[in-house]
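Submitted below is the structure of interest, expressed as structure tokens.
The other protein chains are all here in position, but one chain of the complex has been omitted.
Letters A, B and C mark the chains as written, and numbering starts fresh at 1 in each.
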């Protein structure tokens, strides 16, 4: 098989390598000519075998993805398939698919999990699209996913949008899991009179316990590399999917106290001074004459 | 009527003034001789009319209150009444009352709300104890509480402990109310493209709206004195009753997502660096190679 | 002054009455002919004095409001003003205003608080729009708002959208306040060994305490009418603004743990069976053989 890959950054580049290692030809296009096998998307399309050309898009969600899809619509033909493997919102997928369908081009959205470990371990894949399009792509999915039964590392989640919806929920869960471990970490750190080596506790949870997981393994690595996590800031970014998860929860009236708490903790982590807590401090001062602290110089 | 008051700090001192203004004699004792009318608690006891001497204790909860109660047990007699008007835990009240009851001394716990405004406006009072003891104290309660119907500023909440339990719940609610206004404050601040004068919004909520309250009035004052709340830190203390509220909620299996969120926001506000969020940042770095920030120099 | 009012339901009807009582002429239009002074919106427009006709729209947000605005655009002229007094999203206001501006028609969004009590007590008002349009409307605002200083019951919050943004935040705060009182209510109910009359506690908080508020007064009324709140279901609706508040918080990266907890508690209250909690029960059964309960017959 021979496919095109658009976007050869950290994720796309790694995925192209894994595909090639599995015997799938990949012609890559990247905005950076140094990383690119071809000069233009038109060249990319021309380089792929017909019919049923496959172009996997792996560029940042939003404007960059939209721009690539718009151009692909002009260089691909009826029966070709575009795979959106980035982090698009599932409703953007539905709109994208409708636009490409006007020209007879198929569309499959794939949520890809696994981070920088995926090249070696394989990627967890959640795909949305028609059964016919998915069938064409199965060799690609099999090359990207981890070893083992296909259904443990890949799912045809439903129609277009289902792949990224499932990935969005996956990431929402991930937010909650990470925050749960993090609260546990802090509870252990808080009692250094009892617990002298927090890393040893996490290490001992790797086998036999209810909380064992891949994230736990990573936590063990992190604490081994930097006991006390002293070299890292408590500033935590969020990537969009956590926000979308809450928005969808609201749309579906699903209570998500844990996922939202995890998201809000990240928001708080990035505030040099919390306006809300200044308001609480001001209220306490007003009614009780409670001592407050002068604003931090940097605030 | 003539009572003793132990502890003439901000709260006790103001209360003594309000009582005297209402025609109730108050003999005060304070550890600081300059504030004290008598030299010792024994002198205080000796200065009060018998029988049914009343000593109102207004010292910090915990050890200071315990010490005063222990000494009062030795200088008071059967039929006298001790009023614990501080912020004791309601179970401490029950233990205190049992000890004093061994000597025939009555015990009434009173939760007092109103902060520094109470001297002028009157204090909201929640009392726990026997009906007979409460009846003796009614003139004192009437002097301390705000004008208006007695039942709108005073309640005999139940047996010993009920007063401070009600006050604890009052403070738990207060935590939630303050955090709700504070989140609203931040949401208004966040859109300065739309809302140019946050203080004016809060001011306009004082009449007619569903959210009007005394705390809102204080919020208006605070923002008027310091628009942007720039001169105040976001560091917020907590006084114990919020913690007890969560503990009692757990004991009674009552879900308290709002009150607990308000308490945890205060905990977070006091952390120069959050160990939990460093853990989340470390996890993200492990699996995704996500950029992290170096630890803040001060962290 | 003489204005038009579209939508004479509970809110619009009450507001029209309050306006008339204040000497402002109101010609009303309602889809229900029995409530309507005129047969059509064209008739309404024709009945109003020119120039600078004012039509206050008070119909449900979304499609009904959009339909009215579309028709008003065809029957009003340059210089006229439409007031959207319902619960539109502030971004819908901005779109509405842009459409009407194409025909030179002004647009003012007004958040109205006060519920069924507003007719008698006056309504809290938050307005967005141009200064010139707001000035025209001041007599209307003065008639609707409560007695007292104008700035304590009315605010020109900012440009179009600011009124409903402020009202949205108001309602978000309201969610948090209500949940805080509700958690306190449950904590008092849970200890009926200590607290025999929960209503009396709430009543006693009405004067002097930090938690006194209009919502507290309503709580006192509610418990007086139905001690134990036995005649009411724990099923609680939500009206949209709470959801929007969380969405805007996410857009602005503002942590809102309290407002979101209040919203999620409402979502949970409406679930006959929680899929999430069935999942937790299933997990516990899987790893621990913990007893579970058979599904409720109705679930």
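Here, contacts are C-beta pairs under 8 Å (C-beta built on N, C-alpha and C of every residue); 3 or more make two chains touch, one makes a residue touch a chain.
All values derive from a computational prediction rather than experimental measurement.
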item	value
Option touching the unshown chain, where C:3, C:110, C:201 or C:219 are the choices	C:219
Hidden partner interface residues of subunit C, rising order	10, 115-117, 178-179, 181-183, 185-186, 189-190, 215, 218-219, 221-223, 226, 229-237, 257, 261, 265-266, 268-269, 273-296, 299
Contact set of subunit B toward the excluded chain (per top definition)	210, 243, 246-247, 250, 253-257, 260-261, 263-265, 267-268, 270-271, 274, 276, 287
Residue numbers in subunit A that touch the chain omitted from display	90, 113-115, 118, 121-126, 128, 145-148, 151-155, 157-159, 161-162, 165-166, 169-177, 179-181, 183-184, 186-188, 190-191, 194-196, 200-201, 203-216, 245, 248-249, 252, 254-259, 261-262, 264-265
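Throughout what follows, only the chains that are shown with their structure count from here on.
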item	value
Centrality ranking, top chain (CA atoms only)	C
Distance from the mean Cα position of subunit C to that of subunit B, given in whole angstrom	33
CA centroid of subunit A to CA centroid of subunit B, Å	46
Where subunit C touches two or more other chains, by residue	210, 254-257, 261, 264-265
